[in-house]
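Removed from the display is one protein chain of the complex; every other protein chain stays in position.
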Amino acid sequence: MTNLQEDSSTEQVDRKAAARFVPGQPDMWVFVLFESLLFTGYFSVYLIGRIQNRDLYLQSQADLDLRFGVFNTIVLLLSSWAIARCVQASREGAYRDALRDAFLTIGFGVAFLVSKVLEWVKEIRLGNTFTSNEFFQHFFFLTSIHLLHLLIGFIVLGVAVYQLWSPARRSQQLVETCATYWHTVDFLWALIFALLYVVR
Amino acid sequence: MSTRAGSPVGRFLWNFRNHPKRELWFAWWVMVIFYQLYGVLFFLVTRVQPPASPAWDTPMVVQWFNDRHFGLLAGFGVVFLISGLCAPMNALLAYSMRRMSVSRVFGYSYLIMYSLSAIPGMFVMAIAMTVGALRPDRDSELIHWLFDFAFLSFSGTMGVFMIGSLVWLVAILIDKNGVFPKWFGYLGLCNALTEVVVAPAWIFQRGVFAWNGAIAWWINMVVFVTYTVCFIVLLRKMIEREDFGTGPLPDLPPKAERSQPDSVGSMQ
Partner (left out) sequence: MSGTFNKRLAIVWLILSAMTLVYVWLDVAVDQNGTLKASTVVTVSAIIIALVKVRIIFREFMEVRHAPALLRRLTDAWVVLMAVCLLGSYFIGSALAS
């Protein structure tokens, strides 16, 4: 890990696309790759379970509202877009814009959180809980553990905001590291959405 | 000088008496030996891991105990004997936090938490299983009770380990002395999260979230083993780098310069 480049990305601005840099700490990439594998494990278990019990899963899946899923995905994509813009802005020294984008990211994250809770309440009202059946075990498990990552994401975004706030800090690498974490939350959801809501 | 160079035994004895890092190395070796023993005892001798199923009926559980009668008694007998090996291991980990630039609260909290963790993580299962195995003609319902008690306490009480992991990882992430690489802090987050994942074992008697489930046990175990191997290697590196100062921990010199990092020669 230590032999991957850790150039300050401000130098990148001068050398355009010619120079290559690792976005954020390489350490965070270890986390991203490891966590993706872990989730892939969970997804594989889900898919195998699904095949054994197709009818049950299809029937339970009918209780899910695709609109929630699509809304959540789009909102999280918006949040990723916002934090990506934040990283660009911060790289160019436009810290007010960067802060605004960081707050936007948090806002979209909160929208996801609220929507997720509403969806859970709706499912529970329909009588579908964690212990209802195998499909809902997976549904609540995957969405909960993802939500936990999102909540940790708020702390991570808090670190980014803290960095951007004062000229005494503003470590570009740390802001990029935080962004890398947040994008992971986003792409994990892209997979979860496809597997829980769309897959037949 | 000539008495110190030469035989491995001579070198070892000199190190044993004079090496400034001997306590650290002792703790590290205790840790390695402990984990090897733990693995052998729990997986091969007593065969309580991989875990049996919570979905079994009472006759199957009694059969399970009978199949393992001698292994349980002998294996856990050894566990009771070696349980004290945990202490140097936890001390080494707490020491790593003391070497960091963070408050000592981290090290002390970790030490307390992990001292307690041996109870659900080792003792309760050992006691319940040996009690169950001691009298095979005991009422089978009681044996089933002991079975549930052992496995639930072993798998379900991940809270201590999770909080301990979090304490360590936060310390690593805010540490300015670079005692551990940041990726290990993030890996600790993965580990802590998988410990959360075990929690549903309290609810389910079958399926992937039961105490023997694909998610609650198998995938969990892969993460835990990876994490453990990493910290054993990183603690070794820490000891090699240790300069007994309070500032940033120096990196090791490149391999060419160091043929024997902690032998007699390098201390001269």
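Structural remarks
A and B label the chains in the order they appear, each numbered from 1.
The definition used in the following text is that a residue touches a chain if its C-beta (ideal position, glycine included) is under 8 Å from a C-beta of that chain, and two chains touch if they have at least 3 such contacts.
On a predicted model such as this, the values are computed, not experimentally measured, just so you know.
The hidden chain, counted over the whole complex, makes contact with A. Only one of A:22, A:147, A:161 or A:175 touches the chain withheld from this view, namely A:22. Seen across the whole complex, the unshown chain contacts chain A at 4-5, 12-13, 17, 20-23, 29, 33, 36-37, 40-41, 43-45, 47-48, 50-52, 54, 58-59, 61-62, 66, 70, 73-74, 77-78, 80-81, 83-85, 87-89, 92, 94, 176, 179-180, 183, 186-187, 190-191, 193-195, 197-200.
Note that in this section only the chains that are shown with their structure count from here on.
Chain A contributes residues 1-2, 25-28, 30-31, 34-35, 38, 41-42, 45, 49, 130-131, 134, 137-138, 141, 145, 148-149, 152 to its touches with chain B in the complex.
By the touch criterion given at the top, residues 181-183, 185-187, 189-190, 193-194, 196-197, 200, 203-204, 207-209, 214-215, 219, 222-223 of chain B touch chain A in their complex.
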